[in-house]
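A single protein chain has been omitted from the complex, and every remaining protein chain is retained in its original position.
Moving on to subunit A:
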Amino acid sequence: MISLIRRVGRFFLDLTQETGRAMLFLFEALGQAFLPPYRFRRLLDEIYFIGCRSLLIIFLTAAFTGMVLALQGYYTLRKYGSESALGAVVALSLIRELGPVLAALMVSGRAGSAITAEIGIMRITEQLDAMDTMAVNPLQYVVMPKLLAGLLSVPLLTAIFDVVGILGGFGVGVVLLGVSSGSYFSGMTQSVASLDVNGGIIKSLVFGLTIMLVACYNGFFTDRGAEGVSRATTRTVVISAILVLAWDYVLTSFFM
């Protein structure tokens, strides 16, 4: 019994210590954004990698999510004779919840894992140490642009996810199932309030920063060897997904 309590205590102590270390890492890296040299080129490269190169996966998941939402929503609403509310259902589901969460999970799976692997390999092959010995701070050169790029890209990807999802829903609801396009869009404009849109943006900002922090932190402090990088990459995907869903609950409870 005592050993169980000790283990639980040790787990929470380790968790607290790790969280504190991650927060220090985050603040130190973000603080580098205010110190010269300002790395706009590196930031653009990272926005291209995290944002532009995630577009295809965002388009595909958004389209299918919107389509399945319309399909499910249509048959449920038809029971109550409320097919005209389909646009509102699809839009609210996407803007409030599914857009930010699914876009974040997709970015985490595609870019987050790649970033952990990239930084992890730089760590185990001593590239980060080499940079450090050249008086180039790896937090500024490698980590900070990725954090900022995540912060900027994920909300934009979420907005794209929402729009494509709504169009996917339009394709199924209006084109295939015969809901009138006027009611699809008018229901949407009447139901979606600015709080819904702002809430979605705030969520995606938090998710973007969380994903990049987890990815960069795990890569930066990876264990030695290929196995260490592999473990760090897996950890990034799992922890990011859990944190995104946990943050989603916390933030939703604030906006309700």
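As a convention for this text, contacts are C-beta pairs under 8 Å (C-beta built on N, C-alpha and C of every residue); 3 or more make two chains touch, one makes a residue touch a chain; residues count from 1.
Operating definition for what follows: contacts and distances are computed from a predicted model.
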Given the choices "NADH-quinone oxidoreductase subunit H", "ABC transporter ATP-binding protein", "phenylalanine--tRNA ligase" or "ATPase", state the protein name listed in UniProt for the chain not shown.
"ABC transporter ATP-binding protein"
Of A:L56, A:V136 or A:A193, the residue that touches the missing chain is A:V136
What subunit A residues would touch the chain not displayed?
37, 121, 125-127, 129-136, 141
